[in-house]
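Note that one protein chain of the assembly has been removed; the remaining protein chains are unaltered in position.
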Amino acid sequence: MTAEPEAAEREATDEESATGGANVLGNKGAAAFVAPAAGLIGLFLVFPALWTLYLALTNMRLTGLAAAEPQFVGLENFLNAVSEGEFLNSLYVTLIFVLGSAVIGQAFLGFTLAWILRDWRGWQRQAFEVLAIVAWIIPASVVAFLWIALLDGDSGTLNTLSPVNVDWLLEYPLLSIIFFNTWRGTAFSMLLFSAALNSMPPSHLETARLAGASFWQQLRDVILPSIRGHILTTLLLISLWTFNLFTPYLITAGGPGSQTETLPIYIYNVALSNGRLGFGAAISAIMLVINLIIAWIYLRVVGKQDA
Amino acid sequence: MAASPTQTRTVQRVLSRIGFYLLVIVVGAFFALPMLWLIFAPFDRTPSLSVEVPSFTLANFTEMFENPFVLSSLRNSVLLSVITMLLVCASAALCAYALSRVAVPGRDVLLYILLLFSSIVTGSAAMVPIFQLMFQLGLINTYTGVVLVMAGGLLPAGIFILKDFMDTVPESYEESARVAGASSVQILKDIVVPVVRPGLAVIAVWVFVQVWGNFLMPFILLRDPAMQPAAVIMYSFYTSGGQADLSVISAFSLLYSVPVVLMYLFVNQRYGFRFHGGIKG
Partner (left out) sequence: MLRRSWRTALILLVLVLAAAACGGDGENEGSGEDLPGADLGGGTENAAASTENGGGGGGAADGEAVNISIIENAVRGGKNAATAAWLLEDVIPAFEQRMADEGQNVTVELVEGGTGDDDYKTRLALDLRVGEGADIMGFDQFWLSEFNAAGYLAPLEEIVGPQVSDWEGWDAIPEAVQGSLVLEDQRYGIPFGTDGRVLFFRKDVFEQAGLPTDWQPESWQDILEAGRTIQQAMPDVVPLQFNAGQSMGEATTLQGFVPILLGTGVELYEGQWQGNTEGLQQALGFFDTVYSEGLGDADLQLRGDARDRTFEMFANGQIGVLAESDYLWRSVIAPEEGLFPVQNRDEVIGYAKIPAMEPGAGIRDEDFVSASGGTGRVMNPNTQHPEIAWEFLKELGSQEAVQAFVEREPRITARTDVNEQALEGQPMLSFVAEEVLPVTWYRPGFQEYPQVSEVIQQTVEDVVADRSAVDAAAQAYEQALIEIVGQENVGGGQ
């Protein structure tokens, strides 16, 4: 008798939370909890971001006449951008960079590492993790020197240790920064995928294995579907981060030519070196839209079909 | 004539083992190689952009410490990073918990839009709006200004990740606690936080690292050179010839990297550094 009402209550609350009832926190409590973050984000993120988006509609500059009296130019910046070869080149470079270093590089290598390490224990695992994570956390300006030293054409580490003598940053600039960013960011994907693999009930794999499924079949039919949510989170975050990464500038300065001039570098050149703030803001806005599209594609492809 | 199935399988297994170890070695080398410079160059008499067994010296460090801003810049970096980290972790945890427990329509989309906004604000094009905003608020040349702007930019990703952790904490725990008369804050503190601690640790390290390496915000918001963090000072090491001074840069690179690595090792030891049991996507 005593257990019954409790069970009934729980059912009720479960239902309530499923339909969005704020039973644990209460609406007021929730609002109070959200308030500090909302305040910070509202004032120091949303406000300047909207201001920047407004600048995108003006010919505002850092110096010169247009700094004193910026004029509203409507969509001119956007039209100029999409008709400018340099922007299109930069967009192309960025997409290759994201595809190569985030999707293929970080996510793939991250998964591979998580898979390899999943049943290792002891110092080897520690060593691997520490190496990958240190690559992820040391400051960008230091990392830039590390990679210049690695790839330098005359006396770089890579050329010293191998029989070849290639000026990597000159001959394969885009590939170089793709490898760089794979090195730099894999830790995050690795951590996420480790968690994912860990949270998979071992019985699922066991069943598949007993049914005689090959590794690839297991991967396709059991593993990937059950970590779909993790894959989505990983891809969303690392793609966005890679899209906005400025560090390659410290290694190649966008060159040679504009072969590694990704959009953040392009914006830096436009907004800071040339002082064309309105135009730079317009590129930022375009970047935002492209990121939205990418997110939408991920949702469609990876999707939360099981959720 | 053909090898027996068992033999074939053994050969296959040996080969795949070899392939496996080869892969492990290649990946390991990939991560380790670039770091060699950071280990050798600071102790090299004539540091260059190549890695060589150094003719050992500590002269680079001596030279570095002659720079009046080296130590203060590291202290400033610690200050900025720690305060931002505390602010982001506290407000992100509160917010993520609430968002995880109260269904707000379009919450995930909203969070993602905020993430996108943060990428605008960290770009160079937002420089003038941010500068003028901070000027109006009277926060130019203050750490408060840098901390607040950094926190605003980092919070969305922090909330985004933490919310996933919060989602995995079964509500039934909280129910029981609530029935026992605990307040929401008590529940968060005593039940939720312990469960998501590794996730908080990851966010903490991530925020710390982001602030630690950020150049643009402190550079435009701080005026006084004695207040500038290491990320800004790093760019001032030039020789009298006007070229990058590799002696000081290499030594400083090491000094500048050690705190984040120590911080990670400490957090890893103490709280765990993983998403295990965390993000479910």
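Remarks
As written, the chains take the letters A and B, and residue 1 is the first residue of each chain.
Everything that follows uses one rule, which is that a residue touches a chain if its C-beta (ideal position, glycine included) is under 8 Å from a C-beta of that chain, and two chains touch if they have at least 3 such contacts.
This is a predicted model, so every value here is computed, not measured.
The hidden chain makes contact, of the residues B:Phe30, B:Tyr173 or B:Tyr235, with B:Tyr235. Set against the missing chain, the residues B:Ala32, B:Ile140 or B:Val261 yield one that touches it, B:Ile140. Residue in contact with the omitted chain (choice from B:Ala96, B:Met127 or B:Val149): B:Met127.
The missing chain lies against subunit A, touching residues 36, 61-65, 67-68, 153, 167, 169-170, 251-253, 255-257, 272-275.
Within the complete assembly, residues 66-69, 72, 76, 79, 83, 86-87, 90, 127-128, 131-132, 134-135, 137-145, 147, 183-186, 189, 219-220, 223-228, 232-233, 235-245, 248 of subunit B touch the chain that is not shown.
In this section, only the chains that are shown with their structure count from here on.
Every residue of subunit B that touches subunit A in the complex is listed here, in rising order: 20, 23-24, 27-28, 30-38, 41, 48-52, 87, 90-92, 94-95, 97-99, 101-103, 112, 114-130, 133, 148-149, 151-153, 155-157, 159-161, 164, 171-172, 174-175, 178, 184, 187-188, 202, 205, 209, 212-213, 215, 230-231, 234-235, 249-250, 253, 256-257, 260-261, 264-265, 273-281. Only residues 10, 13-14, 17, 19-20, 22, 24-27, 29-31, 33-34, 36-38, 40-41, 43-49, 51-53, 55, 60, 62, 109, 112-113, 116, 127-128, 130-143, 145-150, 152, 154-158, 160-161, 183, 191-192, 194-196, 198-199, 227-233, 236-237, 240, 243-244, 264, 267-268, 270-272, 277, 280-281, 283-285, 287-288, 291-292, 295, 304 of subunit A touch subunit B when the two sit together in their complex.
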